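Worksheet for the structure shown next.
Every protein chain except one is present and positioned as in the full complex.
Chain naming follows the written order as A, B and C, and within any one chain the residues start at number 1.
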Amino acid sequence: MAVQVIVFGQLTDIMGNSPVMVDHAADTSELIEQLNQRYPALVNKPYIIAVDRQIVTVHTALSGNNTVALLPPFAGG
Amino acid sequence: MAVQVIVFGQLTDIMGNSPVMVDHAADTSELIEQLNQRYPALVNKPYIIAVDRQIVTVHTALSGNNTVALLPPFAGG
Amino acid sequence: MITERKPKNIFTQGPIAPSFIADSIQKHNTKTNIGGHSIFLGQVRADEIDGRKVSAIEYTAYEEMALEKMHAIREAIFAKYPLVCMHVHHSLGKIAAGDICLFVFTSSAHRKAAIDACNEVVERLKAELPIWGKEIFEDESYQWKENK
Partner (left out) sequence: MITERKPKNIFTQGPIAPSFIADSIQKHNTKTNIGGHSIFLGQVRADEIDGRKVSAIEYTAYEEMALEKMHAIREAIFAKYPLVCMHVHHSLGKIAAGDICLFVFTSSAHRKAAIDACNEVVERLKAELPIWGKEIFEDESYQWKENK
């Protein structure tokens, strides 16, 4: 049940540019909890979550083959 | 008291591309009356009048050194 | 002593070349207070009317009056919007279908001013500048263009 986590923008200052693996996370809430423990600086940062490129709300179930992306506020253009 | 009249757009089909001189016209109403007699096709054509490049309404007095332009609907762009 | 801004010429004989537009964009490279450019281009359409196809539009203008009017529009637009710059070019003469006959270019620090100003200039220019277009069909017949 390993989930791959990728981050962008200002979150790369905290988690780096490489994907981070999280072993046991049944849903996005559990995932974020674990990430918050590993990266305390993440706690108060603004971002939305995408699972397999779809924006989701909290408590989205994870199957283990998912890519979860943490997306800070967009700044294109 | 000769006034120079210039026309543009579809009015050139009626009055040509050269300035037309009108001898006695105290104001724009008199001027248009005389032009209507010389160019009957002008009577029902839509246009606005500019005296010395300023758009005017009817009964504008003419001094004799004016250039009067008849301007059919604009179609720039 | 008051130095008045003189009316700029907006008229150019023949179509507006894409390379001219590129040069105009390139020149803004040093104006690093600009964040957004808005551009409107008018292109001559090959409209089909009663089976006849427009091959070109021949533009004429009451140039002196148009330049005075455009100058007034420019002053009003600069008073209304925080623009860095604004450029307007309109073709005169015969412009073939597919060619560019109007180029309006506004720039500002934040996009909204440039976009709103560009739209307003296009609307005012079409409504207020004494310019006429003769739509010439492929068989050399013509009709006078009307703006809707």
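Note that in this section a residue touches a chain if its C-beta (ideal position, glycine included) is under 8 Å from a C-beta of that chain, and two chains touch if they have at least 3 such contacts.
Here the structure is a predicted model, which means the values were calculated and not measured.
Chemist: Can you list the shown chains that the hidden chain touches?
Modeler: Taking every chain of the complex into account, the missing one touches A, C.
Chemist: Taking the full complex into account, what residues of chain C touch the chain not shown?
Modeler: 18-19, 21-23, 25-26, 28-46, 97-100, 107, 109-111, 115, 119, 122, 148
Chemist: Contact with the hidden chain only, please: which chain A residues?
Modeler: 6, 8-10, 50, 53, 69, 71-77
One rule holds in what follows: only the chains that are shown with their structure count from here on.
Chemist: What is the distance in Å between the mean C-alpha positions of chain A and chain B?
Modeler: Computed from C-alpha means, the inter-chain centre distance equals 74 Å.
Chemist: Please report how many Å separate the Cα centroid of chain B from that of chain C, as a whole number.
Modeler: Roughly 27 Å separates the two chain centres.
Chemist: Calculate how many whole Å lie between the centre of chain A and the centre of chain C, each centre taken as the average of the chain's C-alpha atoms.
Modeler: 49
Chemist: Which chain C residues touch at least two other chains?
Modeler: Not one residue in chain C touches at least two other chains.
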